[in-house]
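Here the complex is missing one protein chain, while the rest keep their positions.
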Amino acid sequence: MGVDLSTAVGAIRLNNPVMLASGCCGYGTDMEPHLDLNRLGGVCLKGLSMAGSDGNKPPRIWETGGGMINAIGLQNVGVSRFLAEKAPKLRTYDTAFVANFYGHTVDQYVQAAAALGEEPALAALEMNISCPNIQEGGIQFGTDPASVYKVTKACRDATKKPLWVKLSPNASDVTATAKAAQDAGADALTCINTMPAMAIDVERREFRISNKIGGLSGPALKPIAVRIVYQVSRAVSIPVVGIGGIFTAADALEFLLAGAKAVQVGTALFVDPQCPYTILDGIEDYCRRHGFPSVEALVGQIKDGAPMPKCHE
Amino acid sequence: MGVDLSTAVGAIRLNNPVMLASGCCGYGTDMEPHLDLNRLGGVCLKGLSMAGSDGNKPPRIWETGGGMINAIGLQNVGVSRFLAEKAPKLRTYDTAFVANFYGHTVDQYVQAAAALGEEPALAALEMNISCPNIQEGGIQFGTDPASVYKVTKACRDATKKPLWVKLSPNASDVTATAKAAQDAGADALTCINTMPAMAIDVERREFRISNKIGGLSGPALKPIAVRIVYQVSRAVSIPVVGIGGIFTAADALEFLLAGAKAVQVGTALFVDPQCPYTILDGIEDYCRRHGFPSVEALVGQIKDGAPMPKCHE
Amino acid sequence: MGVKPYVVVSNKRRGPYATLTVRGGVDRSEPGQFYMLRGDWGADPMLPRPLSILGEDTGAGTLRFLLKVVGEGTRRLYDLEPGQKVTGLGPLGKPFPRRARGEGKPAALVGGGVGVPPLVYLAEAFVREGTSFTFFQGARSEADLVCMEELGALGVEPVITTEDGSVGEKGLVTAPLQRALDAGAPAAYACGPEGMLKAVAKMCWGRVPSHLSLEARMGCGYGVCLGCVVPVLRDGARAYERVCQEGPVFDGEVVLWE
Partner (left out) sequence: MGVKPYVVVSNKRRGPYATLTVRGGVDRSEPGQFYMLRGDWGADPMLPRPLSILGEDTGAGTLRFLLKVVGEGTRRLYDLEPGQKVTGLGPLGKPFPRRARGEGKPAALVGGGVGVPPLVYLAEAFVREGTSFTFFQGARSEADLVCMEELGALGVEPVITTEDGSVGEKGLVTAPLQRALDAGAPAAYACGPEGMLKAVAKMCWGRVPSHLSLEARMGCGYGVCLGCVVPVLRDGARAYERVCQEGPVFDGEVVLWE
């Protein structure tokens, strides 16, 4: 029996549920020597800003138990250079490219959304709201529902492209930021971004990365991400894209069963650039073994039973 | 050169900085066959509530990449049985016993604090605020500064014992809940409790633990915990006790250098009940090698340099 | 007691099963007790895994286990080669009570799959102590029969049932057990799949004591995490008890199957 691997994320239909995560595949074509992008459901490009960014001083990464910390500092060539030099190369592919973008003010977000929204090579835009709002004393947009609503609404009005909001796990109640993004007109929610983390070189008494704090990714993050995908997909009606520590098909299936319509693979690409193939094959095999005619048929199919208790200890 | 291992956490001075974490050492004496409690700086006992609790249905635990999820459901014998049957046994030891307690209403917290506050065997009380407030629709006390202030203040007024507040990592801004606890009169802050997490058995399409959501602990949590200890210890003036994924002396030193005055060991006890010995020896050796006359001399001694940037990606 | 270091002496694999022998400090144990075992693979998997003692030689300082691969932890143990290091915490848990009433008639030892090892260890003690017993081993098929060599060495002729009839009586182990109980077996000692244990408890209920060794996912193995509890009836009330501490052996009449 043939399995229908395609899955709809709002208005766009992906060829399959396996995407590459932003910041882990450069500008897409950087993966070329290692991966055939046309075999993927989609590719989220490195986070872009209007002005571009040199990024943080090295060292920028450190491996931790079950994961890694990165503080790249969102190094990117800037929206206009991206549109001039990178985007044209993407037009010939048969996969969904999603431009990840950010700003430090609502205006910067809006300008980036408007400019990127004109690029035909892009299937959707993904807002990275895990960034400090320099007009609000540097607290991250993503941690407060009100500012999530504000910045999402502003971008929504600035572009017709499908708009995905990438949530931060670092919020007291992620379902609140999720609802704020939905109310502001987001087409989908990506769950989740990295968790703020720190590592110290005790012998040198120095931070492992120059930025002191970086984002935790990898298997260590997975159980947190699955929990958030489960909570958010039940709190909103727009599609959720799952991400965090996905290395294997079983990992991806946890997210799909929890309620994600697609998944993104990030850190795992550093260990094996071709793991998306194995993940996709494993998902197809699972559908066959469990009698699911399509990937969409298994989304959210965890046996749920009783309503979820509150105390988690 | 002899190293002074003692460290003061507010009014009480611990013989050394290595404590056992709540929920990972039963009621203290449960560790007896494996560990000499008098060699420890302190012991945080299993979380107690006025009514006691049967805990959650099994399965209650699942191992994840670099950590584990638990949803014990705070099973405990209740405050009065604890005072009658367990506490008397603790009076003969030369270590600091700390009673961890919780409630589902402010009253329940206050009653527990008042009752436990009378027990001479206890050096301090540790409030677990990672619990749903059933009067506030079940959102956790620990995620909202206002309710942290309220419940801490109420307990503060109910007992003269040193009062430690154990913060939840699941807050948009932990420094805000930390300050709220300090303002309400907390003597110290324990950072941190587990992170809400989930794991799914994809073949059975069932949750790995019956409670669906449990708390993530172990090495996976460490970089998040170190970051929070660093942020909180710079945001408040009361002492911070560090906890999260400490398995080795190097792990413990990360917390001490980040600003913790003492550390707690939890999950690591499941792998080696005697690891607190190795951790303590390693800390003493480190002080010697680096010329620190005492443990207190190295607290917060990370080379800090520039003020911390905000963007962590 | 703290974890003790061991060295793998041998690890005989048969299909998904392996008989693992390790050498190190061995504190005298009783049948039914277990160890928390871990290889010195780095941090993953993190937690040690509980394994029942199949046998021990305090003189030679060796411990034997029989394990089956069900996940990552058991796969790592299965892959251990002679000379590699493991750490163990034990012996842990409450052993089988061994005062079988009615010495005359043989007691029934009922095991299936990875539930067989503790019963082999118990059989060894019964042989030594002159307590008569019959050993029942149920399996899906011949390939799932375990510890046959060890039983042979003890001179024990197990009564075998297989679901596919590939060897011994076709069907479930409960059939010959029923006949044994009818013939007056004074007690049953069982370890294996939950379905089997349930059946044994039911058959013995109100007639003879049944001693069941239960399994549960474990965190610590020594009573402090409360991760391994099972519901039991204690003083007329439902309560959770720790498989690692109050168990793994429970009286079949107190276990609540939920």
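Couple of notes before you dig in:
Should a chain be cited, it is by its letter among A, B and C, assigned in written order, with residues numbered from 1 in that chain.
Rule of thumb we're sticking to: contacts are C-beta pairs under 8 Å (C-beta built on N, C-alpha and C of every residue); 3 or more make two chains touch, one makes a residue touch a chain.
Please read these numbers as outputs of a predicted model, since none were measured by experiment.
Of the chains on view, those touched by the hidden chain across the whole complex are A, B, C. Checked against the full complex, the one of A:10, A:26 or A:78 touching the unshown chain is A:26. Checked against the full complex, the one of A:62, A:141 or A:207 touching the unshown chain is A:62.
As for the chain not pictured, it touches subunit C at residues 41-45, 72, 76. Touching the omitted chain from subunit B are residues 65-66. Residues 23-26, 30-31, 33-35, 46, 54-55, 57-63, 65-68, 70, 72, 75, 218-219, 247, 267, 269-274 are the ones on subunit A that touch the missing chain.
In this section, only the chains that are shown with their structure count from here on.
When you average the Cα atoms of each chain and compare centres, the chain farthest from subunit A turns out to be C. Every chain gets a centre from its CA atoms, and the centre nearest the mean of all protein CA atoms is that of B.
With centres defined as mean CA coordinates, subunit B is found 32 Å away from subunit A. Centroids built from CA atoms put subunit C at 47 Å from subunit A. Residue numbers of subunit B whose C-beta contacts span two or more other chains: 23, 65-67, 70, 72, 218-219.
In subunit C, the residues that reach two or more other chains under the touch definition are 43-44.
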